[in-house]
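Pasting a structure here, questions to come.
A single protein chain has been omitted from the complex, and every remaining protein chain is retained in its original position.
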Amino acid sequence: MDYFIHLAILFAIYGILGLSLNLVVGYTGLLSVAEAAFYGVGAYVTALLLVNAGWNFFAAMGVAVIASAAVALVIGLVLSRFGGDYYALASLGFGVIIYSIFLNWQAVTNGPLGIPAIPRPDFFGYVIGDEASYLVMSLVFLLLVYVVSRFIVRSSFGRAIRAIREDEAAIQVFGYRAINYKLLIFVIGAGIAAIAGALYASYITYIDPSTFSVNESIFVLAIVILGGLASLRGSLFGAAFLVLLPELLRFVGFPDTIAAQMRQAVYGVLLVVLMLYRPEGLTGEYRL
Amino acid sequence: MSKSKTLWVVVGILIVVVAVVYVVAGRKAAEKNVIKIGWVGPLTGDAAAYGEPMQKVTELAVSEINAMGGIDGKQIQVVYEDGKCDGLDGANAVQKLVNVDSVQAILGGFCSSETLAGVPIATAAKVLMLSAGASSPSLTNISPYFFRDYPSDAAQGKVLADAAWNMKHWKEVAFIQEQTDYAKGVYDAFATEFQSLGGKVINQPFSSNTNDFRSILTTLRSQHPNALFVDVQAPLEATRILTQVQQLGWKPSLLIPDSVAGDPPTIRENQAILEGALTAEFGTDPTNSKFEHLVSSYQAKYGAVPSYESYAQTFYDAVYLLKDGINAVGNNGTALAQWSRTIKDWQGSSGSVTILPTGDRASGHRLEVIHGGKAVPAAQ
Partner (left out) sequence: MSILPQLIANSLIAAGTYALIALGFNLIYAATKFFNLAHGAMATAGGYAAFFLLQSFVGINVVLAAALGVLFAGLLGWALDRAVYRELRKRKASNTVLLVASLGVFTVIQAVIAMIFTSQFQTLSGGAADSVYQIGGAAVTETQVIMIAAAVAIAAGLGLLLKKTLLGKEVRAVSDDEEVAKIVGINTERVIGWVFFIGSAIAGLGGILVGFDTGLQPTMGMSLLLRGVIASIVGGVGTVYGAAAGALLLGFVENFGIWKISGEWKDAIAFSLLIVFLVFRPQGIFKR
């Protein structure tokens, strides 16, 4: 039962990541491979504030969201100029640079040694220490993110970013400065990803750079593509499926040494098969 | 059914399947006549070179104890988890052992990284952690629920720094240091002592998956240090670095940490370049009868002598220490934690074990020199 709760918490975290990336990739059509960078900024800022400064978890999360958005703003100023494949490659580049900072700016992040002993959240005196209450909290955040995403998508802002996805040149003719919208959605996506980062940090109580590598960005991309581009429900399906998949594989009984690689192989095959036969994903409205 | 309904059904079925599997699996494991103990160590990856033999040593000790009736008539069952010598997996391993297997004591981690990440989790759950290999000075006094029967690297660094300054009269030592808790601990201990003596240390850290050290080595060499400290986590990496040192035509005086010195094949393979190199090990005493018993039993059971004798002895002792603890105060994390600080002059295969209030073992590393492909005690 406890292990099941563990999986559910992971589902909530990846669900949030999936939703945030879908806003950028699915709705705006920008292939960003930098998700893990903002996930990581959120995790590290939260962890540092909790461990070094004894802050309240929710306040720390707030700061983490702002920090992540700020980093996204800086990167986005450069990134938003590009389109298509160059956007993807440049975002990959930024992802690597940020990962490098996590790994090497040891004075702040402690490098590969990581940050241990991250405390669990304290909600007005009640410590959310056991797994079940943590799950409840995570699901609450997931719901919040879902509602916010839906709001964005249904607003006129949402229509604008969809228009950018369909034909960026055309929308410029109508007086919309596409670059501003691309920047804004990128920043919003990064802020949401930071929420997931904060949840992750306090849950596992230990973070190190390895979680926030390019591979992780690819994993979240797989969630979004599988679930369906521009489908919020799809991202939740994608997250649930890909979180459960390793457990099913474990059930099949691959020896431990192979299990991790098998998982990677399955993700890869999934991406290829999806591109070949269903590029819009399970419930998506858009194909890349 | 509409498309999205189908999907919810599919996901729902998946969830139910996984849930059933785990409930069933969990029920099977609930046996009453067993004392479950956790074990965390690197079973995969470069450090598996250490983790696997140490798992075998643990198994050896456990089977001996079980054959003699176990503890209070109950058999010991060890749940082995792969810490992969990194913090994240160490944390996950400890979390699983604490939450899913409900152990009261964990043997582990082996690597300092696994241990540093896992101790806070065990402490919050009031579970004891006993490490037979983690040597980072950061673990000293980290938690009342942690202790180790392997000495801290503060000893290793200090011994080597003293030898470098007083015996070899070196003024500047260059480090090529892998970014892991263990290697950093060794560096910190050495640098603190060496600098307080008046020496200078330069360091080029590298991340663990680096294979091309040439530019790093070139940069270090250009500063004309008196010696090079190859501070790595696993022996294979030392060979890679030493090969490239040779290719660059550099012949510096060398220092190596005990992770390398404890691996005889690596020492033999690089014996030409390592001749005269300084190292420090928590050595073994071949005249110790328990140690002899360990070696011969291991050989009988597995058909080879145990690799890494320094660790084999502490791993063997750790199981017996835990047995004595559970016998004395019962299988309870808090009781065991309090008991651990009372360990004084406990006789094991690694000699006399005394645990300090900080959780550290009272004793340390000895200076050694590589000579003829072997690590031998140095003449002081």
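Which chain is which? They are A and B, in the order written, and residues in each are numbered from 1.
Definition applied: a contact is a pair of C-beta atoms (placed from the backbone, for glycine too) under 8 Å apart; a residue touches a chain by one contact, two chains touch by 3 or more.
Quantities reported herein were computed from a predicted structural model and do not represent experimental measurements.
Novice: Touching the left-out chain: which of A:V41, A:A72, A:L183 or A:I225?
Specialist: The single option touching the absent chain is A:I225.
Novice: Which one touches the absent chain: B:G38, B:G83, B:P205 or B:G333?
Specialist: Looking across B:G38, B:G83, B:P205 or B:G333, the contact with the absent chain belongs to B:P205.
Novice: Pick from B:K126, B:K171, B:R221 or B:K374: which residue touches the chain that isn't shown?
Specialist: Answer from the full complex: B:R221 touches the omitted chain.
Novice: In the full complex, which residues of chain B touch the absent chain?
Specialist: 44-46, 179, 204-207, 209-212, 214-216, 218-219, 221-222, 236, 240, 246-249, 269
Novice: Touching the hidden chain in the full complex, which residues of chain A are there? Just list them.
Specialist: Against the left-out chain, chain A lists 31, 78, 81-82, 84-86, 88-90, 92-94, 96-97, 99-101, 103-104, 214, 218, 221, 225, 257-258, 261-265, 267-276, 279, 287-288.
Everything below uses one rule, namely that only the chains that are shown with their structure count from here on.
Novice: With chain centres taken as the means of their Cα atoms, state the distance from chain A to chain B in Å.
Specialist: Centre-to-centre distance between chain A and chain B: 34 Å.
Novice: Show which residues of chain B lie in contact with chain A when the two form their complex.
Specialist: 3-4, 7, 11, 14-15, 17-19, 21-23, 26, 43-44, 82, 86-88, 90-92, 95-96, 99-100, 113, 116-117, 119-121, 124, 179-181, 184, 205, 207-208
Novice: With touch defined as at the start, can you tell me which chain A residues reach chain B in the complex?
Specialist: 1-4, 6-7, 103-104, 106, 111-114, 116-117, 129, 131, 204-208, 210-211, 233, 237, 240-241, 244, 247-248, 251, 256-257, 282-283
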